[in-house]
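Only a part of the assembly is drawn; its chains keep their places, and the rest are absent.
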Amino acid sequence: MRAHTEYLTFHTQKKRELVHLTPKLEQILAKSAVSEGLMLVSAMHITAGVFVNDDESGLHADIWEWLEHLAPARSDYRHHLTGEDNGDAHLKSMLVHHEVIVPVTKGRLDLGPWQRVFYAEFDGQRDKRLVVKVMGE
Amino acid sequence: MRAHTEYLTFHTQKKRELVHLTPKLEQILAKSAVSEGLMLVSAMHITAGVFVNDDESGLHADIWEWLEHLAPARSDYRHHLTGEDNGDAHLKSMLVHHEVIVPVTKGRLDLGPWQRVFYAEFDGQRDKRLVVKVMGE
C-alpha cells in the first residue's frame, strides 16, 4: 500500500471564496503513483469546506446565496463572546462539510463528467491549510 | 491490498426518487472478496446524492418535504441562465452529500441495525452513474 500526503495553503483575497482544486489534485495524484485507491481532500480549519459540484459561475453565485440564507452572518452568535466574529463560517463549514473522498481508478481521479472539487473559504484573508492524502497501490 | 470497482447506472421514472442500494452493495462486496476495509459509494453526477438512513416510507416523505423546504425548486436560480432548470438539484446534492463510506468488517457491510444506503435522484428520467469502490484485504 502506498500513502502520499501533501498540504496546500490558501490565502484568499476575499473573506468568502471558492477555489477550484481539480487540476492541482490531478498533479498530486500523478506524484503519488497510486493507480487504484482513494484520495482524501480535507480542510484543516473549521471555517472552510470542500465539496464536489459543477464549475459554473451562476451556480456558484446560487450556492453563496443559499449558504448565506441557511447559515447567515449574524452578530449575536454565542461563539462571538470569545472575541471571534466568524460564527457563520463554522456553520457553513458544517453544512458543506470539510472533506471529500475521490475514488482513484486506473491512475485517474474517477470523477463524473461535470464533477469538480472545490475548496470553500468562509473566513479567509489569512493562511488556511488543507491536507490531501492518497492511499492505494 | 485489493481494490474492486463497479459502476451502477440509474434511470429513474420520476424526476426525484430514492433507490435502496444495500442489497446491490452486498453483492458487490461479495464479488470484491474484501473482508476488512472500506466501501466508497459515490454519485458521479452533481444533481444526485447518497446517504445512509432508515428504509421507512413515512420518513422518506419527510425527507423530501424537508429537502424541498431547505433547497427549493425555483425558476430564478442564476444557474438557469445556462439553459438548465435544475438549480435546486445541485443544492439538494450539496445538502445530502454525494458519497458515503461504509466500513467492511469480517466480509460484511458494517452497518447498524437500521442503517440502509440510498441513492437520491434529484434530476432523473435520464441515465445517471454511481461508482462503488471497495478497498481492503
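Note that the chains are named A and B in the order they appear, and that numbering of residues resets to 1 at the start of each chain.
We adopt the following convention: a residue touches a chain if its C-beta (ideal position, glycine included) is under 8 Å from a C-beta of that chain, and two chains touch if they have at least 3 such contacts.
Small disclaimer: the values here were computed from a predicted structure and weren't measured.
Student: Please give the number of copies in the complete assembly; 2 of them are in place here.
Tutor: Taking the 2 displayed chains as part of the assembly, the whole thing totals 3 copies.
One rule holds in what follows: only the chains that are shown with their structure count from here on.
Student: Between chain A and chain B, what distance separates the C-alpha centroids? Give it in angstrom.
Tutor: Taking the mean C-alpha position of each chain, the two centres sit 20 Å apart.
Student: Can you list the chain B residues touching chain A in their complex?
Tutor: Residues in contact with chain A: 1, 3, 5, 38, 40, 42-46, 70-71, 77-82, 87, 90-91, 93-95, 97-99, 101, 129, 131, 133, 135.
Student: Considering only the defined contacts, which chain A positions touch chain B in the complex?
Tutor: Those in contact with chain B are residues 1, 36-38, 51-54, 56, 58-59, 61-63, 66, 70, 95-97, 100-101, 103, 105, 110-115, 135-137.
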